[in-house]
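Then we have chain A:
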Amino acid sequence: MALLEVKNLSIAFGGLRAVDGFDISIEKGQLYGLIGPNGAGKTTIFNLLTGVYKPNDGIINLDGKNIAGMRTIDINKAGVARTFQNIRLFKAMTVLDNVKVALQNEYRYSALTGICRLPKYFKMEKKMNERAEELLKVFDLDGQKDIMASNLPYGKQRKLEIARALATNPKMLLLDEPAAGMNPNETQELMDTIRFVRDTFDMTILLIEHDMKLVSGICEQLTVLNFGKVLAQGETSVVLKNPEVITAYLGE
Partner candidate 1 sequence: MKKKIGMNKSTYNNMITLGIVVAAYIIIQILISTGSVSSLMEGLLVPLCVYVILAISLNLTVGILGELSLGHAGFMCVGAFASAFFSRLTEDLITATYLRFLIALIIGAVCAAIFGIIIAVPVLRLKGDYLAITTLAFGEIIKNVVNVMYVGKDSTGIHFSMKNAMDLNLKEGGDVIIKGAQGITGTPTDSNFTIGIILVLVTMIVVMNIIKSSTGRAITSIRDNRIAAESIGINITKYKVITFAISAAFAGVAGVLYSHNLSTLTATPKNFGYNMSILILVFVVLGGMGNIRGSMIAAIVLTLIPEYLRFMQDYRMLHKRKGAE
Partner candidate 2 sequence: MKRILGLILVLVMAMSVVAGCGGSGNDTETTGSSTASDKFYIGGIGPITGAAAIYGQGVKNGAQIAVDEINAAGGINGYQIEYKFEDDEHDAEKAVNAYNTLKDWGMQILMGTVTSTPCMAVSAKTAEDNMFQVTPSGSSPDVIVGDNTFQICFSDPNQGIASADYIAENALATKVAVIYDSSDVYSSGIYEKFASQAESKGIEIVAAEAFTADNKSDFSVQIQKAKDAGAELVFLPIYYTEATLILKQANSIGYKPLFFGCDGLDGILGVENFDTSLAEGVMLLTPFAADATDKLTQDFVATYKENYGEVPNQFAADAYDAIYTIKAAIEKSGATPDMSVSELGDALKGAMPEIAVVGLTGKGAEMTWAATGEVSKKPMAVTIKNGVYTAN
């Protein structure tokens, strides 16, 4: 069975059907791409998958459990983590704390434990630190763990966001335009990182991207979205040759 199975997902804002009858099926461990022109509804789909918006219709099965309409935090606990198109780091927190805050559902202790500094606090903090540093190392951020997130260079901020998402121990990772604003070198590096993440964490990844080099370089499967509807779906190389897709992208 597929890890993520979406059927007939729809949402309308006012009269506009932003997403209309969207279906997708992603297998565990897959690297899946979601592309489409601006305004096609890609980010809206991410928002539906993560509970930021509640769908008007449709089913979202994650590992056999319908998560459609659930709250964001519960969807995260069910195993979906994401990054954002416009980076949303906790800017006034350190790099390390950005990751630690995502770890706290796993290494849980009460507010009172924290205030009173009970032994459990030290134990959990130690574990959290170790785990967070391990994650930062993967993204080559461990050298900058004590600086403010806002002081990281752009490319590293993107990476930190991915690290933070991974810290919640998800089954599936949604990346919203991870290469936006990166130069070709950084993009190349990012592609390696994404692959690495998939391989090391055995992660399922769905990503939105405009950079066709990245898409064709790492995505195994592809869905093309246009005006809220699926235009084409299938293996990357096949889909990219689809004349309809080319028209949608390049215009008549």
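Selection rule: all candidates are chains of the complex that A comes from, given by their letters.
Assume contacts are C-beta pairs under 8 Å (C-beta built on N, C-alpha and C of every residue); 3 or more make two chains touch, one makes a residue touch a chain; residues count from 1.
The model shown is predicted, which means the values in this text are computed figures rather than measured ones.
S.K.: Would you mind pointing out which option among 1 or 2 touches chain A in this complex?
M.R.: In this complex, the candidate that touches chain A is number 1.
S.K.: Write out the stretch or stretches of chain A touching candidate 1 in their complex.
M.R.: 50, 52, 71-73, 76-77, 81-82, 84, 88-93, 97, 100-102, 104-105, 107-109, 111, 113-117, 121-122, 124-126, 128-129, 146, 164-165, 167-168
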